[in-house]
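The other protein chains are all here in position, but one chain of the complex has been omitted.
Labels run A and B following the written order; every chain starts at residue 1.
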Amino acid sequence: MGRFVLRRLAQSAVIVFLVATLTFVLLRMAPGDPVRAQFRDVTVSQEVIDEYRRSWGLDRSMPVQYVQYLGNLIRGDFGQSFSLHRPAWDVIREALPNTVVLALAALGISFATGMVLGTAQGANPNSRMDHTLTVITLAVFSIPIFWLGLMFMLVFGQWMGWFPIGGEVSPVYRGLPLVGQLADRFRHLVLPALTLGLGGAAVVARFHRAAMAEAFAENFIRTARAKGLSEQTVVLKHALRNALLPAITMFGLSLPVLFSGSVLVEYVFAWHGMGLAAFEAVGRRDYNVVTAITMIGATLVVAGNMVADLLYRLADPRTAES
Amino acid sequence: MTALLRVRHLSTSFQTEAGLVRAVDDVSFDLAEGETLGLVGESGSGKTVTALSILRLIPQPPGAFGPESRIEYDGVDLLRLPSRELRKVRGAQIAMIFQEPMSSLNPVLTVGSQISEAIRAHEPVSRKEANDRAVELLDLVGIPEPGRRFRDYPHQMSGGMQQRVMIGMALSCRPKILIADEPTTALDVTIQAQILDLLLELKERFAMSVLFITHDLGVLAGVADRVAVMYGGSIVEQGPVRAVFEQPAHPYTRGLLHAVPRVDRPSDRIEGIPGSVPTATAWPSGCRFHPRCSECMKRCEVDAPPSYSAGTDHTARCWLLDQSEGQRQ
Partner (left out) sequence: MLDLAPLTIPFPGGHMRTTKAAACLTLAWTIVITACASDRPCASPCGTIIVNITGAPETVLPVFAVSSNAQAITGLLFLPLAEIGNDLNYLGDGGFEPRIARSWTFEDSVTIVFALDRRATWEDGEPVTARDVVFTYELYRHPAVNSDEREDISDIVAVEAREEHIVAFSFSHPYQQQFYDATYHMRIHPAHLLDTIPREALRTHDLTRAPVGSGPYRLGRWDVNSTVELLANPDFFLGAPGVARIVVQVVPDLNTTVSQLIAEETDFADFLGSPSNVQRVRETKEVAVIDFPSLAYVFVGFNLRDPSSPNRPHPLFANRDVRRAIGLAVDLAAIAEAVLGDSSAVPSGPVSRGNALWDYEVERTPFDVGRATQLLESQGWTETDSQGYRVRNGQRLSFTLLVPSSSGMRRQAAIIMESQLHAAGIEMLIEELEFNAWYERSQRGRFDATLGNWGQKPNPANAIGGAWGTGGPDNWGSYSNAAFDSMLAAASRATNPAQARTNWLAALRLLQRDPPAVWVFAPSQAAGVHGRLQNVFVRSDDWGATMWRWQIASDQMLPRDRVGVP
């Protein structure tokens, strides 16, 4: 196990490094000038542009910039944000917790709902409930996430007024007492997390239904029933335990999807996370911020996959000692 | 001897895309207390479906029982028992072991916990007690170092060991009846004998009735009290083991007996009988054996034979036994 973790850590470091390099190069190859991008629709003199370019080191050749960038990176410095005149890390430090909260909530919704539905369906295949849920999950799955978000916003935010429409906290959050702050955070989380999580829930339900159906077809289920176990025990202990393995794999695979999906949700709900920061930074050609976000995102995805692999090993005794 | 289990007119069918599969068709037999009944037949003849039907382990749908079907255990019809009550019979009164021990054990649970779980399903004992008893059972079925193997996962054991675990699990609540569905088929030949010996020994020790399913008639000689021969979803001949072996009444049984059992590999097809088992979606008309029967007559192609007596407690379904045959034609 220890060696496995070490090997995976080394692999992960290489992956993150490659992602950073690729982002670094691709950004500089993409059309658009980072200095000009800071001056939208206003005229500005070449003198000012040149001075910016010099002070951001963009006047040097790409290999030189790259070596410098790596040098800074080793010292834990992600460089300066072009558009915000402060370390790129400041942007991340603020955005990262928001994204993690949203992603975890969405993951929770995806997997909790998806597993419950999938278990119920897989345990009663071809029942009327199964067919109904299949229609519903397929429908939810095919709804564009953007549209779903707008509908939630319109119905539960604007019309019903049950939940706030935008932001991760209300503007006067700081002034609330602790309990109020927690409630405030929760209320803001509901709609974006549902938007981001429901599509995932549909996918998880579909996959998990199949996994449950597969587990139910196994002989050991027959054994469990022959022992006189209650159906509940058969489903939850014998079938579910085995169907967890595909679910864990799916968890690992869903992380990148979650991060890319969060860009849209964060944009619509004014959720100031990494997705939104990335969106803004790409628009402003804020190289260092984009690279830093990509690296952090890659790290999170790689770490999530490692966790999934470890969980898989814990959950499946057959791989445990190999 | 009184019959502990009475199976009457059992018909089990499956609704499939290829059509209705009549896997078991009007099967009746008795299992007396302390008796071992051997159920023999080629692959696909409906042995497993019969066994599973007894404990209602047939998934419904696609499976369904015919309206005439009755399975009486201790005077109660298991087919009509509420599922809560049925669960009390499963494992506790009637236990079952299966053909493939590897896939019949849950890969993500330790073997010990799978045994103690069976105990706790029926008896109000603590986890600790159940675990202790599971270790005893492992010891009983001949697993060395039972205390340590308790925590093993199935994949860490050999096939023979796994089947021993299955046997221990089946015996955990001292059932009255043990259904053993080809318990040795998937095992190495050397192991097969050990498992067979173990079963015989435990049957005596626990004074159980056994429904022993096999496709190898030879095995039954030393094991069974009575034999039922299945072909095409129905029992074509049944009777005391001696009578069936010495005076087989059905041409199919004769064919089985003539076939030399191959010891080096388990064979599905029985050598010596030409042709193969028809599919359960389209049984032949008349006697289902007639396309392969060397003594086939005209009426065999048209009418299914009823059950005829072939001696004391010995019956067979074959027109050859019809005394009135000569007069009628």
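The definition used in the following text is that contacts are C-beta pairs under 8 Å (C-beta built on N, C-alpha and C of every residue); 3 or more make two chains touch, one makes a residue touch a chain.
Because the structure is a prediction, the values reported are computed rather than measured.
The chain not displayed here makes contact, within the full complex, with A.
Note that of A:101, A:123, A:255 or A:268, the residue touching the chain absent from this view is A:268.
Considering the full assembly, A:154 is the residue among A:67, A:154 or A:314 that touches the omitted chain. Which of A:84, A:116, A:210 or A:311 touches the hidden chain is settled by the complete complex: it is A:84. For the chain left out of this panel, the touching residue among A:5, A:44 or A:217 is A:44.
Within chain A, the residues in touch with the undisplayed chain are 30-33, 36-49, 51-52, 55, 80, 83-87, 90-91, 94-95, 150, 153-154, 157-158, 161, 164-168, 170-172, 174-176, 267-270, 272, 276-277, 279-280, 283, 285.
In the analysis below, only the chains that are shown with their structure count from here on.
Those residues of chain B whose C-beta lies close enough to touch chain A in the complex are 52, 55, 57, 61, 83, 87-92, 95-96, 98, 100, 103-109, 117-118, 121-122, 153, 155, 166, 169, 173. Taken in their complex, chain A has these residues touching chain B: 126, 218-220, 222-231, 233, 237-238, 241-242, 245, 315-318.
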